[in-house]
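Note sheet for the following structure.
Omission of a single protein chain aside, the complex is shown with its protein chains in their original locations.
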Amino acid sequence: GDSGGGSSSGDKVTYLTAFGAVGRDAFAWVAQEKGYFRDAGLDVTIRLGAATGENLKVLAAGQAQFANLDLTGTWILAGKGEYPDVRAIAAIHQQTLVSIVSLAGAGITTPKDLEGRKLGAATGSVNQLLFPAYAKLAGVDQARVTWVNAPPAQLPALLASNRVDALSTFLIGAKGLEKAAGGKKAVVLPYSAYLPELFGNGLIAPLAITRDQPDLARRFRDAALKGLAYTMEHPQEAAEIMKKAQPAADITAAVGEITLMAPYVKTSGVIDRQRVAAEIDTLQKNGLIPPGLTPDTAVDFALAPAG
Amino acid sequence: MIGLDRVSRTFPTRDGEVTALSDIDLRVDKHEFVAVIGRSGCGKSTLLRLMAGLLAPTSGTVTVDGAPVRRPRADVVLMHQLPALLPWRTALGNVMLPVEIRRLPRADHRVKAAELLDAVGLTGFHHRHPYELSGGMQQRVALCRALIQQPRVLLMDEPFSALDALTREELATQLQAMHMSAPATTVFVTHSIAEAVLLADRVVVLSTRPGRVRQVLDIALPRPRSFGHSAHVAEAAGYVAELHDLLLHD
Amino acid sequence: MIGLDRVSRTFPTRDGEVTALSDIDLRVDKHEFVAVIGRSGCGKSTLLRLMAGLLAPTSGTVTVDGAPVRRPRADVVLMHQLPALLPWRTALGNVMLPVEIRRLPRADHRVKAAELLDAVGLTGFHHRHPYELSGGMQQRVALCRALIQQPRVLLMDEPFSALDALTREELATQLQAMHMSAPATTVFVTHSIAEAVLLADRVVVLSTRPGRVRQVLDIALPRPRSFGHSAHVAEAAGYVAELHDLLLHD
Amino acid sequence: MNASRPVLPVAGALAAIGIWWGATAVFGIRPLFLPAPPDVVAAFRAQPGYLLCETGATLLETVTGFGLAVLLGLLIAVTLTASRTLERAALPVLVALNSVPKVAVAPLLVVWLGFGPRPKVVLVLLICVFPIVVATMAGLTSTPSELGELSRSLSASAWQTYVKIRLPWALPQVFTGLKVAVSLAVIGAVVAEISNPSGGLGAVVVLSGMSFDTPLAFAAIVLLALLSTALFYLVVAVERLLVPWARAIAG
Partner (left out) sequence: MNASRPVLPVAGALAAIGIWWGATAVFGIRPLFLPAPPDVVAAFRAQPGYLLCETGATLLETVTGFGLAVLLGLLIAVTLTASRTLERAALPVLVALNSVPKVAVAPLLVVWLGFGPRPKVVLVLLICVFPIVVATMAGLTSTPSELGELSRSLSASAWQTYVKIRLPWALPQVFTGLKVAVSLAVIGAVVAEISNPSGGLGAVVVLSGMSFDTPLAFAAIVLLALLSTALFYLVVAVERLLVPWARAIAG
């Protein structure tokens, strides 16, 4: 599973994917395979990440230098003072991909249909934390929605077995869900329809890197974004590259993810200061974080592409 | 009652087979008391275990009541050379074990068990566990456990080996009395020639390696017999001397 | 050499204390051979375990060479009433155990161990495991394990109980020879009065419950002695009768 | 000796806490990774009712699952030792099934058995049963040959042999299995609760972990440790009660 490059030259860095080896993370292996990292003088080891919190701990412990993380989740934690010492350096998903996903025939076509239903989500995920804000804007009585916690890997089975009526998950997982549900069509209600200011995944580095080694961060960012651009253009090849490094990956599912996330991706990785401010505002208004977090403590705008 | 027909028994070991018993022919009649003597390691215990159905003969047949012995029978009781007491049961509990297993009436046998324990000198030790008893006491508990079953065939493997001379004499005398009043077919392995002469109708002398029947001696003394104080003291001494010589010139 | 001074030993049990030994005064001189006889359960094994330092007296003191015995000493060897062989070692391996533990020269003692095993009649069984040996054979292995240590004090608890009369006689005779050529201070518990008279300088008779010294009898017979064939047969018989009576009227 | 009875374990516990505290202080470990004891105490004192209630939930699942595992484990062990054929055919399958990681099974159990306590009890059962089976089988096959001959010569039925001789003899070894199993039982309950955090201390661990409240997570872990230790010593106490003879015949 070690995807460390063959060359021993270059700065050694460890990079954590967002969630194992699925389509949304394929660009890292593309950057590796295509030599973008090497060309940038980097010797990157790609490690498979788990949940946002675990990945943050690994960053904090200095076991990794860069990670692909859910920016909204990271900022909630940073805002609560739990983990302020990281900075975003590029956005992968311009908008959050968090969505309500149910199966066709379950009778959930609008947010309102969620009332009186059971909703599954990854234990402690931001999906649940964001729901009140979403519910308010979508006119759902959130008191009438029952939440069920489960590990991420377990969610599809819960939906497919009708243990829950809908999931709050990333919309790019919908293809996999359809496959899991035996071909039933998935109904997707993205949070971004009501909360357009929220970001999705992004590249993150500890303050120690962005402050003390900005050049390293810049080189990494550019190489990774180059991989992202190539991935968006060649989803099939990107999936195959990832599969080569991670044989447990599934090409069809990965291609599906890459295609589904395309509308939310800007390959420039731009992070817009106004939108960051708007997101922080939304998070504070909904009581998810106390006042205090500013765009500059969330994002290193010297490093983040500006447009 | 018990018949052994050209019975041999070998044990496999890493360096070849050991023949414990070879070509044994022996009949024990109903109610007869047969003593078995022989040097240590000659196969006495093996012989009893064959009769008890705990071992199968390598060749030949063992019969009880004419039926081949394939497994232990309820009417044949073996008193093992080791006490083999259950450490979690008291003396009384150990004696009651066969009663429970054979589903005999408990209340009656409880009284009988207590009587037996008293008879072998264990008054006051009924509720002691084996590890609180001396070696000889443990052996006496095992004896009571065999006797309480009142079997038709009683096989005893050195039942008095851990006892002092006097207790031994007392118990041998009691055993004789029991055998006279309610005779069980008995095969009695002993190291004491005097004991064999006291108790047995016939004494079987085994030779060593491989164990064979060297001689069978009829003890033609009237009962009850006693150790050295009877009218037949000279005859008894003669038997003892004869058996002694038989063993000596093995 | 060994001194017991008003020694008592009680055991706690659920229903009160059991007094195994009470108020024992006893001295065993250097190179002396003392036999201990007494009814089953009178405290013989307890006595030896006190001398071996395996048990502490409840009151009184046990000394060896004038020093109180607090733990087992290297120069005092106990042969236990049970063989207590290690099941994973062969006969020879079991005999060699003390050699290994005491770090004696192995090669020499290996030869000696083999000689001892041959001497007790276990030729051909050196490489058998305990479960492949008869009860008497196991006991002889335990005997060899005690003898190989050539201790200054040898404590033996019914060493011949599992042996037939003849093997017993042979081994007793050998033990006598060994004691004459290289005398160890010996305390020898036995059930056989004849054996006690054959071997001992003095015989200690214990009474039962609580165990007390009932009598100490000096055996004033010249050595080497033998069973029944010597010039002193009448004297020996007298001792035997006297000890028998002592036990009988306990 | 007797006066020191409660002193020693307490001393051991204090030493352990001391090392823990010292480490957090000396290495300056952040509470996020390893909170110091006072943080944990504070976390507990913030909401003792909630934590104790969740402890109760975990306890109930653990005890139920453990109890079922004891019954099932004894049954399997007796069955497998009764027939050599059955043992040779079934034991490998049992070993293979046991090696399926319980963490992977936990989600499936929820799918099959719903969100209630049932999947948790079943997971505890699954994780406990194997040590009990292995230890009981070892105990049942270690009856000394003279006791084996005794029961055979008494023509004891298979049932009687087990109840009167082999099982009592095996008890000390059964308790070895029970001691291992009982500490796995708590772990099993926690694994199930982590995978389906609808209650219990496992849910506290995972939920507080998600919200980066490591002291609360540690308060739950400390309660788990206490729970597990209490259950372990309960098993030890039952052992002392049932098999006093085992200590008497050991030297």
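Things to note:
Letters A, B, C and D mark the chains in the order given here, with residues in each chain numbered from 1 onward.
Rule of thumb we're sticking to: a contact is a pair of C-beta atoms (placed from the backbone, for glycine too) under 8 Å apart; a residue touches a chain by one contact, two chains touch by 3 or more.
Note that the coordinates shown come from a computational prediction; the quantities given were computed from them, not determined experimentally.
For the omitted chain, the shown partners it touches in the full complex are A, C, D. Only one of A:161, A:284 or A:297 touches the chain withheld from this view, namely A:161. Looking at C:25, C:100 or C:218, the residue that reaches the missing chain in the full complex is C:100.
Among the residues D:63, D:82 or D:225, only D:225 touches the chain that is left out of the figure. Only one residue from A:19, A:36, A:230 or A:264 touches the chain missing from this view: A:19. Remark: the omitted chain is touched by one listed residue; of C:84, C:111, C:177 or C:248 this is C:84. In the full complex, the hidden chain is touched by subunit A at residues 1-2, 14, 19-22, 45, 47-48, 50, 54, 57-58, 60-61, 63, 152-153, 156-157, 160-161, 176-177, 179-182, 246-250, 253-254.
The chain not displayed touches subunit D at residues 4, 8-9, 11-13, 15-16, 33-34, 85, 88-93, 95-104, 108, 111, 130-131, 134-135, 138, 141-149, 172-173, 175-177, 179-180, 183, 186-187, 190-191, 194, 202, 205, 209, 217, 221, 224-229, 232-233, 246-247, 249-251.
For subunit C, the residues in touch with the chain missing from this view are 49, 52-54, 71-74, 76-78, 80, 82, 84, 86-88, 97-98, 100-102, 129, 131.
What we mean here is this: only the chains that are shown with their structure count from here on.
Distance from the subunit B centre to the subunit C centre is 27 Å, each centre being the mean of its Cα atoms.
The geometric centre of subunit A is 84 Å away from that of subunit C, both derived from CA atoms.
The geometric centre of subunit C is 49 Å away from that of subunit D, both derived from CA atoms.
Subunit C has no residue in contact with two or more other chains. Among the residues of subunit A, none is found touching two or more other chains.
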